[in-house]
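Note that one protein chain is taken out, while the other chains of the complex remain in position.
By letter and in written order, the chains are A and B; residue numbering begins at 1 in each of them.
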Amino acid sequence: MTAIQAIFLVTSVVILGSALMVVTTRNLVHAALWLVVALFGVAVIFVVLNAGFLAIAQVVIYIGAIAILMIFAIMLTQRVAQDSGPQTNPNWVWAFLVAAALFGGLTWLLSAWSGFTTPLPEISSRADPLRQLGQALVSPNAYVLPFEVASVLLVAALIGAIMIAWDRKVDKGD
Amino acid sequence: MGDPITLIGKWLESLLFGWGLNPGIISLIMAVIGVVAIASAVLLIDILLVWVERKIVARFQDRLGPNRLGPFGLIQPIADVIKLLIKEDILPRGADKFVYNLAPILALATVLLLWAVLPLSSTIYGTNLNVGVLYIVAVGAISTLGIIMAGWASNNKYALLGAFRTVAQMISYEVPMVIALLVPVIMARSMGLKDIVDAQSVWFLFIAPLPALIVLITSIAELGRAPFDLTEAESEIVAGYHIEYTGMKFGLFYAGELLHALTVGGIIATLFLGGWRGPGAETYPILGVFYFFIKAFFLYWVIMWVKYSLPRIRIDHMLNLNWKFLTPLSLAILIVTAILDKILPRSPGAIYALGMLAANIIVGWITLQLLKSNVRRERKRVGEPRPVAQPETSAATITSQTSSSSS
Partner (left out) sequence: MIPLSWYLILAAALFCIGLYGVLARKNAVAILMGIELMLNSVNINLVAFWRYITPEVIAGQAFAVMVFAVAAAEVAVGLALVISIYRRRSTVVADEIDMLRL
């Protein structure tokens, strides 16, 4: 058991455990905090996979923005201070069976694939994924078009979210 | 000879090797010792910061400050710490115990995490992350999470409101900060802080003063210090998100805020003031540490100067300042810097430096002209007489009534 394997196993236990807490806990704010733990674990997995920029981007985007947005939304949409009662709808048994069947199906399908147990290929220490990623995102024969479309998507989402959440009571009045 | 810390490190490593441990364990132990050393040094400096803060605020306010305990009041912070430690540890009724206790730890831990990437000298640095600048932004993002946790777990509506406002302010001011932080990255061609310091043969403050100013203003807003402290001022919202915290938990928030201010000073020193650079710092690395802390403390003094000189900004003015002034300005300076970085040649460094400086001055001058015309327009709009309801004069009323009754 090498150090990297131990780190991976501990991190995946943390990720899966906190993901289970996200989908089962009754208190929604606790669920949001467990989500933060799960997202942090995914960032650690990115570091193990030599994708350092993605790890830090994960922390900035998911934990710094999305998780905080979720916590705001939870706090603004609670009727009473504490949530009570079961948080699962009556179909939860079917949901559990579907999820378990999907997991079994995916694992079986992937294990039949020849590349399932590929070992880790070496990358030379001179390779710089950060520089490659930066150049790929802005070079015309790489991914500049999806990059620009993604930024237009973000502007559209920004404007859309403001329009949807605009308080119409401000316009009504006299 | 000029680098005692590296010598001690090498001696320790050879000692551990002599005891027969394998190199993996040795590097792990050395890393742990390094972490403990930096964290302890920074926290001890934090205690000194309490004294510095109180003395300097006193001098700004034309009084003496603590001078009873010890020479010049130097024992005062220790007395403060003892007082905080022996206070009763209160948990408000209905508060979420785990989250309530976790929030101050997170507030202090995220500040300590920042010291992992700051290069203290040419040989002393925690790690040279190739995404160092983005790491600083990420750790700032985690600290906003700690504030929400503190506000929500206190089971107090003022704490929750204060936490919402503080987090709204902090995530708003992250936008121009990140954009302005990209300017030294462009000029140094790397996001790693060690590379940025190595590229500063001329301090970036003299080449790009406008981004330095934007980073300073937005960092003060991120810290939540005056003039941006509407969200934790006693007259506004009764201390905001840390109302319900007393004793050492409040001490962690308070010490974390002071240490964050010094850390911000260290970050701006690294990015714009040349970090550990100074006369003789390459040959004697221990001088680099000295220069770094002088610059960091100078910037801490500037932050305190701003705090104790300016009045508090109202929340709508604060958000206007961010979205209508700082964000477009930082975008403009980023675009100008990026274009000039491609156009100007690098080899005669003077052309590059003077070109960038000229561009900064031009952008700053245009901004000032736009601000001036804006102020003129606002003054005219507020100054012109507005329609005011005039009461009917009593003579006119009586004559109209008599004429209507007689007719």
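By definition in this document, contacts are C-beta pairs under 8 Å (C-beta built on N, C-alpha and C of every residue); 3 or more make two chains touch, one makes a residue touch a chain.
Owing to the predicted nature of the structure, the values given are computational and were not obtained by experimental measurement.
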item: For the chain not depicted, the shown chains it touches; value: A
item: Residues of chain A (touch criterion as defined above) contacting the omitted chain; value: 2, 4-5, 8, 12, 15-16, 19-20, 22-23, 28, 31-32, 35, 38-39, 42, 45-46, 48-51, 53-54, 57-58, 61-62, 65-66, 69-70, 72-74, 76-77, 79, 83, 87-89, 91-92, 94-96, 98-100, 102-103, 106-107, 110-111, 115-121, 123, 127, 129, 132-133, 136-137, 142-143, 146-147, 150-151, 153-154, 156-158, 160-162, 164-165, 167
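By our rule, only the chains that are shown with their structure count from here on.
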item: Where chain A and chain B are represented by their mean Cα positions, the distance between them in whole Å; value: 29
item: Interfacial residue positions of chain B with respect to chain A in the complex; value: 24, 94, 96, 99, 129-131, 134-135, 137-138, 140-142, 144-145, 148-149, 152, 155, 160, 164, 167, 171, 174, 191
item: Chain B contact footprint on chain A (complex, rising order); value: 3, 29-30, 33, 36, 52-53, 56-57, 59-60, 63-65, 67-68, 71-72, 75, 81, 128, 130
